[in-house]
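Below is one structure, written out as structure tokens; comments come after it.
Only one protein chain is missing from this complex, and each of the others stays in its spot.
Chain lettering (A, B and C) follows the sequence in which the chains are written, and residue indices restart at 1 in each chain.
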């Protein structure tokens, strides 16, 4: 079989589209943010990405039907704006380093074909401790974009993230340069211990401003409240412990 | 060498064949069931599948001769029924995720060529505790099949299996969709601690009904009694312990 | 680069050659035996096998010069006998399962080209306890060979080795069948704790009889005495401990 199989439902004609990526990672911040974006903008799925770099696994829906694990591409047409959107979400990132490279490269090839010149990748920045008001850290392919992001409330902090950006959120930027794409990674601070809707909201608030889209955060807020309830209970029960440092540096 | 080498003894002409898969997995439920089916239906082997995705290992027969580890395909001609059968059994599943994908895809290519349009994959559903009367859980590629299975005593339970179906039993369903095949996974409940002929019998009773085949269960029942004897002895000796949860979710 | 690079010093014309393999494995029994055979028969090296399936490593000779880890092929011309010999020795076996398959398959392709129809693979059978007089266990590709080996003092014992034969010593038999080669694996019993010249001698005594070659065992015997001295000292110092079972089943 081909290493990566992309099944197109349609090949949309898009106006100067911007790619937004949110795959599983630290605190699932990027995934939560991108999925919320898909919901809010009623994005239309146009491609399924299957690959032997994903786990050999099907998921079972509540109805008893299955679907093979995959990544998915959606589009949003925005007649009123300068840019249409493509959103990449999915069940998994590639399991191996070379799988990560192959998947990001294939994604970029499709993006290029659809006219993408700019990418936003969304991820979490693991702090290893609970945080009240998560900042959004940034990294970009050029300093002009860095300045542009600063104006939109993105924090650029020397030495953060010290270990760089690992996974699709990093590779799409790095490999994207070979495709002449200008890109930004937005990382929401998160403890890294739980799925973190608060970090996702922080990231999405910044992105919404940049893309000039309106987003209702009610659902993310209610998810955050549920997590807060669980974690506060856990804090009552469990003794404090220092997290291991290596668990926290990964950014998806 | 080729990644997967299939040696055909013959290329059988089959009437609208149904593929039944049972490879090693949790409690070896699927493997036991499919092997028992081969025995009972006097299925005829027509292909050996060798692969570098299997362990680099030969098995030694009691006579001192060896055979390279492999998967095997059998057929059953059923002049009286609507469908002939193909049964896939084997020593191992692929060792790596990409090996799993390649092997399942190759199996599907052969199945397609032989006219297969429907697949039943057999596996175990690990509960992590001993069970008296194992249910048979199901998952299927479409809701029509789900309904059909329910009528045959298959349980579809929301959130079970929560972690999806891993390995060939899942992939043949998931990848099979790309080959327009409609498929069902039947999972017999099992502790997951032992090879489990009881779970295999449960699965096979359901399958026999669906396929309208007659199966004598004496041998499986006697194997189950042996296992029961061993486990009841172990229970006398060993203290109770909680199984680790990650050991139980896998379904082969 | 090519996955496997074979550098031929010459392509010898050989008379109905028999391949003997001895690569690293349990107790290094096969490697010791085959290397001793090379020495004793003054075998001539004709090929170096390099591969990315080996470790990325060079070895440093006493003189300070290096050589890339490899496998080596030697030949022995025997005008007085029916068969010339090819001997395969080396620093390593393939690191991964698929590397094992690729290397064995490539070896077989070369062997086929040189006219090989029969193979003897040499290995150790790990017992997990010290042994005074190691037996030589066998496995073969057909029952005629089994009978032939029995006459030469090889033990065929039902259920031994229970876990089959892993690595090149197994694969050359298993894959060799696809090349119409008839083969035997000779396994010298060994504790598996130490490099074991005694096991190697046992194997070689049987092989020498079969191939009708004369071998002086002085060197192996003196190596065995050295090991005996070390282990008897260790036995005085260390408390007895049960070996873990998984450490013992591997046969190289």
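We take it that contacts are C-beta pairs under 8 Å (C-beta built on N, C-alpha and C of every residue); 3 or more make two chains touch, one makes a residue touch a chain.
Keep in mind it's a predicted model, so treat the numbers as computed, not measured.
Peer 1: If I'm reading the header right, one chain is hidden. Which shown chains does it touch across the whole complex?
Peer 2: A, C
Peer 1: Which residue among A:140, A:181, A:207 or A:224 touches the omitted chain?
Peer 2: If we include the chain that is not displayed, A:140 is the one touching it.
Peer 1: Which positions on chain A touch the chain that was left off?
Peer 2: Answer for chain A: residues 94, 97-98, 100-102, 104-105, 138-143, 146, 156, 158-161, 164-168, 170-171, 173-175, 177-178, 185 touch the chain left out.
Peer 1: For chain C, which positions touch the chain that isn't shown here?
Peer 2: Interface residues of chain C facing the absent chain: 1, 3, 5, 7, 50-60, 62-69, 95, 99.
As a working rule, only the chains that are shown with their structure count from here on.
Peer 1: Which word fits the touch map of the chains here: line, ring, star, complete or other?
Peer 2: Line.
Peer 1: Chain B-chain C contact: same residues or different, taking over half shared as same?
Peer 2: different
Peer 1: Using the average of all C-alpha atoms in each chain as its centre, how far is it in Å between chain A and chain C?
Peer 2: Each chain's C-alpha centroid was found; their separation is 52 Å.
Peer 1: With chain centres taken as the means of their Cα atoms, state the distance from chain B to chain C in Å.
Peer 2: Computed value for the inter-centroid distance: 37 Å.
Peer 1: Can you tell me which residues of chain A touch two or more of the remaining chains?
Peer 2: none
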